[in-house]
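Presenting subunit A:
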Amino acid sequence: MRSRLLGVVSLVGALLVAAPAPAQPTVKIGLIMTYSGQFADAATQMDNGLKLYVKQHSDTVAGKKLEFIRRDTGGIAPDVAKRLAQELVVRDRVDILSGWMATPNTLAGADVSAEARKFMPVMNGAGTLIPTKSPYIARVSFTLPQSAGALGTWAVTKGGFKKAYTMVSDFSPGHEAEQEFQRAFKEAGGEIIGSVRFPVANPDFSAFVQRAKDVNPEAIFIFVPGGVQPAALGKAFHERGVDPKKTKILGSGEVTTEQALKSMGDAGIGIITAWHYDYNINSPLNHAFVKAYREAYGRNPDFFSVGGYDGMHLIYEALKKTGGKTDAEALIAAARDMAWESPRGPMSVDPETRDVVQTIYIRRVEKVAGELVNVVIDKVENVRDPVKARMKK
Partner candidate 1 sequence: MAATVLSTRGLRKSFGSLVVASDINFTLPQGVRYALIGPNGAGKTTLINLMTGMLRPDAGQIFLGEDDVTSLAPAERVKRGLARTFQINTLFPHLSALEAVTLAVCERRGHAGNWWRRLPTHRDAVDEAYGILSSLTLGDDGYRPTRELAYGQQRLLEIALALATRPRVLLLDEPAAGVPRGESATLFSVISRLSRDITVLFIEHDMNIVFRFASRIIVMVGGRVLVEGTPEEIAAEPRVREVYLGNTRHA
Partner candidate 2 sequence: MARVALRAVSGPHGYLQAQSRWRWPEVAFWIATPLPFLIFPTYLQLASQIAITALFAVSLDLILGYAGIVSLGHAAFFGLGAYAAGLLSKFWWGEPLSGLALAAALAGLVGYAASFVIARFRHLALIMITLGIGLLLAEAANSASWLTGGADGLQGVRIRPLFDRFPFDLWGRTAYTYSLVVLFLTFLVARRLIHSPFGLSLRGIRENAVRMPALGAPSRAYIRKVYTIAAVMAGLAGALLAQTTSTVSLEVLSFQRSADVLVILILGGAGRLYGGILGAIIYMVARDQFSGINPQYWYFWIGLLLIAVVMFLPNGLLGGLTRLASWWRAHLLVMPPS
């Protein structure tokens, strides 16, 4: 009895507080990201990507005006992320919960999406199990096993490497990338001759690089979180005198982002990475995207930006399909078998797992016109997340 009474009382309270119904119907979209703290730059890029899409496609979809409410978790803080999601649902009455930087925050938000039945397009959070946490999640970013697995297979079949050593940061994304690369590499006939995990918090890499060098493998697979570590790792390889011709360095795209290459300098030349996006991808759609992005924000887009851009595309198309209806069942049904041409290339949402299916590009760092860029040397099309694919069998 008591909770029902409280329910009624608070409803009255809420009505007093809520503003009178606006003239034109709106779709309220809550954006939960890490605007401040360690991952602030990633959030800035993702926000720029989605703002660009809205600017290019006007902020009205299927007769409804889009209204954005931005909330900051201040870094990795699942309890804050969950509370913000609950407040967006309860207080701001949002229709869609989007954004979602970093796996722990995304997992916390998934519970709210499931309980409150809100459509949840994920623009970054890369943990493989995220889509299974709520039936209303559709992901447009990536999963680490997607690129690590593709790279593992390519390294043996096309790269010609027989022995590899893996070095990853000792936290869950690192473990996922390591296991998937090792599985794919062995399945393709390669041999893992050693592996090490270094502490997540700003380690100094020279000791680990020295260990790897002493084993002198043909290839070393590395995974580090974005930010300062890729450059430090690249320099450590260069300082330790790891000869890029003899020992090839393989890694996920985060290792050779534009910033990482700038501070790495020539130490980055020859690094081979597998990733789903780079601002140098040679397609008319990408060139237009990069040009518009540079004009609007004065810097090049990265995989966070394209995550935001495609996330908005998914929301726009889903709303068009449901004619502006915002209930989660309709939106997820519309989103789950969508396929479209994105600046990153052809991509689609896997109907069963609601996870992203996309092309993974194999790239090598080369100096082109005095600038270090990731030159695409191969690509693997229609790559699904291998972990969930295996779970299906």
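Just so we're on the same page, contacts are C-beta pairs under 8 Å (C-beta built on N, C-alpha and C of every residue); 3 or more make two chains touch, one makes a residue touch a chain; residues count from 1.
A quick word on the picks: all candidates are chains of the complex that A comes from, given by their letters.
Every value quoted in this text rests on a predicted model; they were computed, and no experiment measured them.
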item	value
Which of 1 or 2 touches subunit A - same complex, any copy	2
Of subunit A, residues touching candidate 2 in the complex	3, 6-7, 9-11, 13-14, 17, 33, 35-36, 40, 44, 70-72, 74-79, 82-83, 86-87, 89-91, 103-104, 107-108, 111-112, 115-116, 127, 129, 170-173, 175, 199-200
